[in-house]
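Let me begin by handing over the structure; questions about it come next.
The complex appears here without one of its protein chains, the remainder shown in place.
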Amino acid sequence: MTADLECLNLTKRFGQMTAVDNVSFQVPRGSFFSILGPSGCGKTTIMRMIAGFVEPTKGDIKIRGRSVIDTPPNKRPVNMVFQHLALFPMMNVADNIGYGLRRAGMAKAQIATRVDAALQRIGLAGTGQRKIDELSGGQKQRVAIARCMVLEPDVLLLDEPLGALDLKLREHMKVELKSLQAAFDTTFVYITHDQSEALVMSDRIAVMNDGRFEQVGSGQDLYYRPRTAFVAGFVGDTNRWTGRIERVDGDELEMRTDSGMLMRGAVHGRPLSAGDRADVFVRPEAIRIAQSAEELAHFDNRISGRVTSTLFNGAASRILVQDSAGKEEIEVNLPQSGEFASLRRGSEIHIGWSGAQGNCFAAGQS
Amino acid sequence: MRTQAKLGLFLLLTPLLLWLSLLIFIPHIDMFVVSLRERIGVAEYRISPANYLTFINEPLYLRTFLRTAVMSIIATIITLLIAFPVSYYIAKIARGRARSALFLLCLVPFWVSELVRTFGWMILLRETGLISNLLQFSGLADAPVEMLYNDAAIMIGLVYTSMLFMVVPLVTTLESLPDDVIEAGYDLGGSGIAVLREIVIPHAMPGIVSGSIIVFMLSLGNYLTPTILGGKDSLWFTELIYSQFIVRFNWELGAAFGFLLLGLSSAIVWGMLKLTGQSLEKTMG
Partner (left out) sequence: MIPSIPQPRFLTIAYTGYVVVFFFFLALPLMVVAVFAFNDSQFPSLPWEGFTWNWFFGSERPMIGVFHERPILRAIGTSAFVAVFVSVLSVGVGLSNAFLFNRYRFPGQNLLYVFMLLPLVIPGIVLGISILVFSSRMANGIWDMAEWDIEALRPGLVLVILGQFSFIATIATLVIGARLQKFDRTLEEAALNLGANRLTAVRTVTLPYLMPAVVGAFVVAFLMSFENFNTTLMLVGSDAPLTIAMFDRLKEGSTPLLNAVSLLLMIGSSCLALLMIAFQRRS
């Protein structure tokens, strides 16, 4: 079955600067695909190329197997939800949603029915006559999406649409977008710098940096099996140390960090050898806390130290532990099940983790 | 603190109220009163609508009045049609340095007096002027061509002299239209014409109305350009007012003419505002 969207060797150069560097990917029909990356990585440029507002320097874009590179933006079967929504301020809600249908030459009565159905679907029935500036942030969001969805596009592009919403609303919209996508069975292409949005909603995610895709995969792939140092550092929280590899033994390796700690990590098939400088990443939730050192005897890495601060954040609470040499502060997840409720600043604590949890990459890659 | 605030309010209100009452309201009321006077003897007057009746009964006056109004409307429309594409270009298509440079270039003719501008067109259009010579030189005419002293010349002069006052409000309103709203219009399937009709023009409406009001008013009340560029057959109503005041010393009739001009101007301004659903504060304030 042909993919809904296919980009082949997409490149965009602005003068000397390369914004998008030879990017290729496929998005299967009816899936939710996200491009995740920091500001300035080129993800907006890719989106605007797909929509037709930027001409690629090289490469091709195919929708349902047909190249659209020469098609102007108003004729492509793609619609876009803009970052600042771009609702038409001079029209009311109903006219905004019906705009595309008017352009398609549909009869007035038919447009009215479709618009009412769309309003019903997004939970704003009866608000057709309201002006745009009377709506709340979340309502405007839904109108912007409905405006595109009535046209039943092959691909819907979303440019960081949740940025202007407050936290609770954003969480709610993530769930709504996902169910909207399933209900309409449209292909969504979503760009964001917020990894939680990408992880929660997407079937597949592409992590982008500096014009290139670092890794494409499911949320679990990116989180547990990052392939580059950038992905390891960008997706999820992590502790990170730089140092020199002292010994490599099969999949295990031993390195000494610049601050003097001896650490065990995992090679995971990367070309690392003794003497190389390397970065090692360990997730806070992979580290175990214990009141006595014996409980952690089976872990490759064990550190005894003091708690320097406790960061309460509900289920995502953390503590910062400083090792006895006083050199490093390690961020560790604090389980809220009650046994560590007595931990305070200055408490003595033991932490440990297995070497397999320490992802190691050659230094200088991110 | 309350009394201090009240004192401040009083102090700031005084210049405004003095200005508006002494220079605007009372003079116009007085002008209206004068227009209702009829001279029946030396330094003897009585209240009567005689002046207005003279206006209605004398075909020259009424005809000139209507002609002035109609030609001002035409001049406004022509100015709008010419200025809109240029304003759009400056606001939306030119970028960065080019945009400020082009906008500045539009302002240059208006740093000089209207006299200079009209004088320039005089040199161009008269029979010993540049265009006439060009036509003779290229063989398109056998003798000097007189292009001045007719309605077309007045129209050219009026449109030229009003151009800035249409461009500035248009550029200001068009600049406030976000680019991504236009892109959304295209993205949802609109053609250039549809986007223009449904998005650009409604958004630019306050600027269009503001510019049109100013241009219409300037044309209606213009004395200089019609006098210099027009001939005996192209009388402008302001010339009638001038002659009544300065030449004939018939201030009563002149005042009546002035009031009629004011009435027409206000009526059309009010009508334009109502028609397009705008208000004075929104367009001019």
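Note that the chains are named A and B in the order they appear, and that numbering of residues resets to 1 at the start of each chain.
Simple rule for what comes next: contacts are C-beta pairs under 8 Å (C-beta built on N, C-alpha and C of every residue); 3 or more make two chains touch, one makes a residue touch a chain.
Note that the structure is predicted; figures quoted are calculated from it, not measured.
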Worksheet entry | Contact list for the unshown chain, restricted to visible chains | A, B
Worksheet item: Any idea which of B:Leu36, B:Leu235 or B:Ala255 touches the chain not displayed?
Response: B:Ala255
Worksheet, complete the sentence: Only one of A:Val23, A:Val54, A:Met201 or A:Cys360 touches the unshown chain, namely A:Val54
Worksheet entry | Touch with the omitted chain, as defined above, among B:Ile56, B:Val70, B:Val112 or B:Ala152 | B:Val112
Worksheet item: Since one chain has been left out of the picture, which residues of subunit B touch it in the full complex?
Response: 4-5, 8-9, 11-13, 15-16, 19-20, 23-24, 26-28, 30-31, 34, 82, 85-86, 89, 92-93, 95, 102, 104-109, 111-117, 119-124, 126, 128-130, 133, 160, 163, 179, 182-183, 186, 192, 195-196, 213-214, 217, 220-224, 228, 238, 241-242, 245-246, 251, 254-255, 258-259, 261-262, 265-266, 269, 280-281, 284-285
Fill in: Sites on subunit A contacted by the missing partner chain, in the whole complex
48, 52-55, 72-73
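Here, only the chains that are shown with their structure count from here on.
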Discussion item. Averaging over Cα atoms per chain, report the distance between subunit A and subunit B in Å.
Written reply: 57
Worksheet item: In the complex of these two chains, what residues of subunit A are touching subunit B?
Response: 51-53, 72-75, 78-80, 82-84, 86-91, 99-100, 102-104, 147-148, 151
Worksheet item: Quick one: in the complex, what on subunit B touches subunit A?
Response: 178, 180-181, 183-191, 194, 198-199, 202-203
